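Some chains have been omitted; the remaining ones sit where they do in the full complex.
In order of appearance the chains are A, B and C, and numbering begins at 1 in each one.
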Amino acid sequence: MGDRLKILVIHGPNINLLGTREPGIYGNLTLEEVDNKIKTAASDFDIEVSIYQSNNEGDIIDVIQKKRDYNGLVINPAAYTHTSVAIYDAIIACKIPAVEVHISNIHGRESFRKNSLIAPSCVGQISGFGYYSYILGLQAIIDYIKNS
Amino acid sequence: MGDRLKILVIHGPNINLLGTREPGIYGNLTLEEVDNKIKTAASDFDIEVSIYQSNNEGDIIDVIQKKRDYNGLVINPAAYTHTSVAIYDAIIACKIPAVEVHISNIHGRESFRKNSLIAPSCVGQISGFGYYSYILGLQAIIDYIKNS
Amino acid sequence: MGDRLKILVIHGPNINLLGTREPGIYGNLTLEEVDNKIKTAASDFDIEVSIYQSNNEGDIIDVIQKKRDYNGLVINPAAYTHTSVAIYDAIIACKIPAVEVHISNIHGRESFRKNSLIAPSCVGQISGFGYYSYILGLQAIIDYIKNS
């Protein structure tokens, strides 16, 4: 178990309301159900995941810094995607390989949601597949780590 | 008393410095004095108010989420008016009827203060009447709730 | 009666079609019904109101100039909100305290409706509460006049 990859999964602000929040856009699963999907996938992929949710930009940065020895990061920055230079800086500063994921297709919504300040600090971005964006994000970061 | 409307009132960053902060713009009342005005009005309107102030974007979101069973929200997002997509998302996600209020007339100040990221999540906006913006905000949200 | 505050209320273009115009946005009340609400409130507040509607930018300016000895102005500039520098200039030139009101929440509609050319000439702005925006506007201007 000691040799398994350790991946940090971060949910940004308001993701804790999944299931009740605009289900037409974000789906019907609650955060707990999404986290179970993530944990099951982690088990399938034989990796270790640590999942964290916060509504607070500073707390998200703190967590990234504290877990910067993890092998990789899957982050859904939610609203902070569009406003946080600080999370961008944190990912760069920690040199942790990261994948940005979004439940909804941010490129097909209001124009202010198309621009990600965080994306340039990441290996890549996955957007639009509901909870499954996280599962794809796990696969992507595992593939990236194994081939770097 | 159990049937009275419950309204959450949120003061954003630096509102705790009222009275000393640029009185030419924000008036001479301290936050405590403003809160007393709000409580007196609440008593007059026969509603229950819960008042909260924070300098922290994440904490404001946490409070909105926790109190999302309240009947309505009167929020002065202060500086976060112009930078927080996350508070906008929180109000939408919590489906709580909200009124955005401002002490100063944000439409007559620096141009970066004219745009509110939060306004589209609210029923309406009241701006420019000093502490009285909060009292009008309470009336507006009560009127909205009763007629929805 | 001679000492009562005199407030001018102006309805801008197309407000005379209230009740038939996009009720989903502007509500079901006709202008006559809204005016009755305003008159009842004026009676409650023990003030005198003079109500005027025009589709014509120049006529609105004429009225503001003619009534510039009134104690205050509550104006819904409607479409002229976004295009009239001349009404802005009129309010400034007449030195009449003014409150801008809107039936719908202009900050939550098409982007060209978010910017008010007139707002900087006013004490404040109230937007989004249906006919009730006028009632709040009356209260706001009365409070402003009494405390200036």
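Note that in this section contacts are C-beta pairs under 8 Å (C-beta built on N, C-alpha and C of every residue); 3 or more make two chains touch, one makes a residue touch a chain.
All figures in this text were calculated on a predicted structure; none of them were measured in a lab.
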Q: May I ask how many copies the whole complex comprises, since the file places only 3 of them?
A: 12
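Rule of thumb we're sticking to: only the chains that are shown with their structure count from here on.
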Q) Distance-wise, how many Å sit between the C-alpha centres of subunit A and subunit B, to the nearest whole number? A) 31
Q: Determine the centre-to-centre distance between subunit B and subunit C, using the mean Cα coordinates as centres, and give it in whole Å.
A: 23
Q | Whole-Å gap between the CA centroids of subunit A and subunit C | A | 48
Q: Give the residues of subunit A that touch two or more other chains, as numbers and ranges in rising order.
A: none
Q. In their complex, what parts of subunit B are in touch with subunit C?
A. 105, 107-108, 114-116, 119-130, 132-133, 136, 139-140, 143-144, 147
Q. Touching subunit A in the complex: which residues of subunit B?
A. 56-59, 61-62, 65, 83-86, 88-90, 92-95, 117
Q. Touching subunit B in the complex: which residues of subunit A?
A. 12-14, 16-17, 20-22, 54-59, 78-80, 82-83, 112
